[in-house]
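The block underneath contains the structure these notes are about, expressed in structure tokens.
Missing here is one protein chain; the remaining ones are kept as they sit in the complex.
Labels A and B are assigned to the chains in the order they are written; within every chain, residues are numbered from 1.
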Amino acid sequence: MNKHLQVEIDKCTGCGLCQLACAVNRSQQFNPSLARIKIHRIELQGLNVPSICQQCANPPCAAVCLMNVIKKDPATGITVPGHNSCIGCRACQLACPFEARTYDHIHDVMVNCDLCWGHPACVEICPTGALQYCDISSHLAAVRDAEAVKRTRVPDWERGQHG
Amino acid sequence: MITTGYAGSILEVDLSKLEYRSVALAEQFCRDYLGGIGFNARIVYDRVPAGTDPLGKENLLIFSAGTMVGSTFPTASRTEVSAKSPMTGLFGTSNSGMFFGTHLKNSGFDSLVVIGKSDSPVYLYIEDGKAEIKDASGIWGKDSWETIDTMKKLYPGCEVASIGPAGENLVRYACIENSYFDAWARTGMGAVMGSKNLKAVVVRGTRGIKPDNPERLIEISWKARQLIESSPFFTPFKSYGSMNAAMPYGNFKALNANNFSQGCLPDWKDNFARSQVDKYTYGHIACQSCIIACAHWVEIKEGKYKGLRMKDMEVTPTVSFGSGCGMSLEGTVKACEMSQRYGFDMVSVGGVVAMAIELYNRGLISKEEIGYEMAFGDDDAILRLMDDIAHRRGIGDLLAEGVWRAASIYEGGESSAMHVKGLEIPMIDPRGRTSTWSFGILTNIRGGDHLRCRNPIENLRYNEKKHQFRKERFGFDPQMYETLDMPESLKAQAIDLENDTTDIAVMSYWAENLINLFNSLGVCIRPPVEHRIGPTVLAEAFAVFTGIEVDADELMRAAERSWNLMKLFNLREGEKIEDSKFPRRFYEEEVGGRKLDETQLQEVLKLYYQARGWDMGTGVPTAAKLIELGLDRDWL
Partner (left out) sequence: MVSIVIVGNGAAGNRAAEIIRGYDPGAAITMVAREESPEYSACALPDYLSGWISREQLFIKQWSDYRKSNINIISGVNVARIDAGQKLLVTEQGDISYDRLILATGSRTFLPPVPGHDLPGNFAVKTVTDIDAIMAHRPQRAVVVGSGNIGVEMAASLKVRGCQVTLVEMRGQILPRIFDPESAGRIRGMLTTHGIRVFTGEELMAVSGCDRVEKVSTSQQVIACDTVVWAAGMKPEVEIASQAGIEIGELGAIKVDPFLQTNRPGIYACGDCIEAVDMLTGMPAQRMLWPNAKRQGEVAGLNCIGCQVAYEGAISLVTSEVFGVPVASMGLTAAALTGQPVQVVEGECQGSHWRLLLVDDRIMGMQAIGITAGLGAVMAMMKNRVLITDFRKIVSDPELAQRAAWYLPAGRFLNAG
């Protein structure tokens, strides 16, 4: 896996094309609620914040999955939602700090961005470059990784205090 | 029943009976009227009887999402709201973007028809095929932003159409606020909503819209996007939005300045220059599926209105307050915020305030009557007057009726009322520039308004008077001519490449139909879109989205059909040919050394009627035209 989906928030205008392209690509309908990418629109601050699976190295969604169906694909490093046995319990949704798990209400399973197998429809359609599919060694990727580590890390509990 | 492209149903809510029902869309209806304004035209024409009181319970209020809304087709986001207008007594209609239409369609409805009147304040909640009529006594009296705040907390992820105090108090030019910063503003739709005791419409949907052919639709969306991006208007619009028109029109002395008395304020170019506006603008905000994102995020970081944050710097309100009333740039932003909270049409309220100041200056309105001194450019007094109008306090009660009605109280007051057919004229002064755009104010179904007729290739650089009054300069190289999507024969009539002119009458006919098509399909009329997106690509998109095969001609005919139907509505309500005239001032007083010639304008109007297939003498659609459009049963 050498490419990742990166978000530059300040370029996002909130047009929602990414959500429509995602939903139509994966669910054959224009339905923002089925999109694997979400946009939080903080209207009174003029802020549009896309949130998307960060493909964490050590995904907290997989760590809590009650059915062990969320896996890292060993070849691509993509966090793959396994649908066969997903019971739609949404534990992964609680565990994901990026709000990047989507409840597919048609199939009653939880899904996440799997980068459209290397051709993310959202990136193609993004009119501003807020979404980019770029090399993992890029600067953006480094920023993303640092954030992902920070967000998914466990707290610095004062070790030894109780142990 | 239609299941692709369309949501497939119309929601009808009877507020008198507190009932609702869902009516399936018929394919023929979709073919004939497409969606958006087309649906509204048919429904209003059929169901609002002649002579209905616009603020009575017999009037109805329709929200219709454009057909392409909710898809990836660039800029497809717009929803049309229509009713009989309390301003003009004619067809009232207004168009707005953002995300309301997408949610309406995702909730299972292409249109919402509100009939009757509730005894007490209510709001409507629509989600996934269901509607609830809910008590709004807790939010009645709150401004639009507070209302939206409350609703968004109650229903996270929803979209809200609401009225503020202006709508509640039946200020005739009240708007319906579309989320925080956008509105269905013109022709008083908010007053109609207020008259029904309907505070808000809240929509939220997860149903999805199924395209007939997803792959093709994505392809066509791409094609449309490339077309729009190839327009020379694209880059300026993307970076600066509609404010692009502000400076050229100032240079032409073609702006509404101090109630259409000057053409351009002396310090306009300094105070509203791009460098000034850029001080306060940050980032861009898009409506659903828009690749342009023309709106700015504005933050006032100094002075009296420090801390003001909103989406703004759209040219129409900026001119309405900044030039029409002479307000400062910061004061203009404040006036916009106030208009949004109170729920005013910013063009009309600006027009009303400007008229009031002029009447005050003329001595027709006394200081005692207002309660304070008024002057152009006095931000505080203007904002105070707006507050009085919203609450119908003191003279505000009279001014809430709009310039046409309010001026009639004062002897000789009419000469200060800048309206056409009862609706305040926005932004552009036709004396400063002869164009399709300004001519369209006369022929507009809505009355004094500039958004339903605009030359798709208007060159803002030129304003030469060497062409006769029937023409405006074309001003582009022939490639612009080639790339314009317009039937060849009509194009040849409309544009004379040899003499470098555009025929205003013929172009108006085309532009009105084209914009009506956009308003039917929910596509934005911003210049780069209007320039490159025509019936050919729209027909392809429509067909693959809805599964209904149409060609470009059929699509244009549908747009023309609903335009004619709205005209028939206006005629049924008593519109006369002589109503299509500008205020006396435009013919009598010079601005920038120019005034209009009434005879010449009449001549252009006749040519326009001819282009439309209407009777040149009466301005009424002919039987032949109506038969051609399949409207024979609607012939008066």
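Going forward, a residue touches a chain if its C-beta (ideal position, glycine included) is under 8 Å from a C-beta of that chain, and two chains touch if they have at least 3 such contacts.
Just so it is clear, the model here is predicted, and its values are computed rather than measured.
Novice: Could you tell me which of the visible chains the hidden chain touches?
Specialist: A, B
Novice: For the chain that's not shown, point to the residue among A:P32, A:G46 or A:P120 touching it.
Specialist: Reading the full complex, the residue touching the unseen chain is A:G46.
Novice: Since one chain has been left out of the picture, which residues of subunit A touch it in the full complex?
Specialist: Subunit A touches the missing chain through residues 9-10, 40, 42, 45-47, 49, 51, 63-64, 66-68, 84-85, 87-91, 93-101, 103, 151, 154-155, 157-163.
Novice: For subunit B, enumerate the residues touching the unshown chain of the complex.
Specialist: Missing-chain contacts on subunit B: residues 153-156.
In this text, only the chains that are shown with their structure count from here on.
Novice: Centroid from C-alpha atoms only, then distance subunit A to subunit B, rounded to Å. What do you get?
Specialist: Here the centre of subunit B sits 39 Å away from the centre of subunit A.
Novice: Could you list, by residue number, the parts of subunit A that touch subunit B in their complex?
Specialist: Going through subunit A, the ones touching subunit B are 10, 13-17, 20-21, 23-24, 27-34, 43-46, 48, 105, 125, 127-128.
Novice: Where on subunit B does subunit A make contact in their complex?
Specialist: Answer in residue numbers: 70-72, 99, 102, 106, 179-181, 205-211, 214, 217-218, 221, 225, 282-291, 293, 297, 309-311.
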